[in-house]
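Up next, chain A:
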Amino acid sequence: MLDAAKTETLLEVNNIEVIYNHVILVLKGVSLSVPKGGITALLGGNGAGKTTTLKAVSNLLKSERGEVTKGSILYRGERVQDMAPADLVRKGVIQVMEGRHCFEHLTVEDNLLTGAYTRTDGRAAIARDLEMVYSYFPRLKERRKSQAGYTSGGEQQMVAMGRALMSRPETILLDEPSMGLAPQLVEQIFEIVKAVNEGEGVTFLLAEQNTNVALRYAHYGYILESGRVVMDGPAQALRENPDVKEFYLGMSDDGRKSFRDVRSYRRRKRWLA
Partner candidate 1 sequence: MPDQLLFAMEVTLNGLMAGVMYALVALGFVLIYKASGIFNYAQGVLALFAALTLVGIQQGQVPFAHLINAMTGLHVESFGWTVPSLLAILLTLGVMVLLALAIEKLVLKHLVNQPPIILFMATIGMAYFLEGFGDVMWGADIKKLDVGLPQGISETVEGLTDSLFGYGFFIDNLDIVATVVAVALVTALTLFSQYSKQGRALRAVADDHQAALSVGISLRFIWILVWSIAGFVALVAGIMWGSKSGVQFSLSLIALKALPVLMLGGFTSIPGAIVGGLIIGVGEKLFEFFAGPLIGGATENWFAYVLALLFLVFRPQGLFGEKIIERV
Partner candidate 2 sequence: DLVVPNLSYRTGPYAANGIPYADGFNDYFTLLNERDGGIGGEKIVVPECETAYNTEKGVECYESTKGQGALAYNPLSTGITYQLIPKVTADKHVLYTPGYGRTSAANGKVFEWVFNYPANYWDGASVAIKYLLDQNGGDLNGKKVALVFHNSAYGKEPIRTLEELSKKHGFTLSTIPVDSPGQEQKSQWLQIRRDKPDYVIMYGWGVMNQVAIQEAVNIKFPMENFIGIWWSGSENDVGPAGAGANGYKSISFHGVGAEYPVYQDLKKYVFDAGKSTGAADELGSVLYSRGMYAAMIISEAIREAQARAGHAAVTPEEVREGFENLNLTEARLTELGLPNFAQPIAASCADHGGPGSAMILQWDAGAKTWGAVSDWITADADVVDPLIAEDSAAFAKESGITERCN
């Protein structure tokens, strides 16, 4: 288990505030720190601001008419807020966006190759990595020549993951990697994350709704609620927290209960009511 205190902090988000369209305040002071070589999970309900946080880090907010109005984002101690997203990728930070965002008209293979856009280590290395991605997702190999727009939802999700892996990044920001994937693939994705993390020391920051799996693979977790961090701690500790258990893992003291039985409404406990 990786100890956050002992390793270097790679990414540091200090008390950022994000506003969309000049009027909609979404993040109200979020701070995180992502240690080098760690897997950090960002958890929280719909609209908590996970995606927004990731986009703030990768500087994709501007294209959504959002902006970071307060706070700072440091990557290896360097302020990266005003950097172009492309430069950030060159620095080794890449994001897998929520909702797949494949290049519809490009083939699956071309999609994967765009991931290698910033690489300069030669065709051979790229070809090798392409094979690696195909070995992770054999399904993609079968569909390599078809346009990404015509592949199924899950296949597109694989393309998005594979594309990020193709860039050989130092840090990957993953936004809901498991969405729409079949169960065994979900496990597999996280296995890949783990393998890449351990084998190559790639750092991960992932936003995930599948709390169960996420907390199993992550080292550290943050829980967001309507734009604020309401709880954080080592994954192990979070897993055992009773609130987390109830609201995020769907477990009560007497184990998992059937979805059929939750027919009456339970008011969610708000940390910040």
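Everything below uses one rule, namely that a contact is a pair of C-beta atoms (placed from the backbone, for glycine too) under 8 Å apart; a residue touches a chain by one contact, two chains touch by 3 or more; residues count from 1.
Quick note on selection: all candidates are chains of the complex that A comes from, given by their letters.
Given the structure is predicted, the values throughout are model-derived calculations rather than measurements.
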item: Of 1 or 2, the one touching chain A somewhere in this complex; value: 1
item: Sites on chain A touched by candidate 1 in the complex; value: 58, 60, 62-64, 84-90, 94-97, 101-106, 110, 113-115, 117-118, 147, 149-150, 163-164, 167
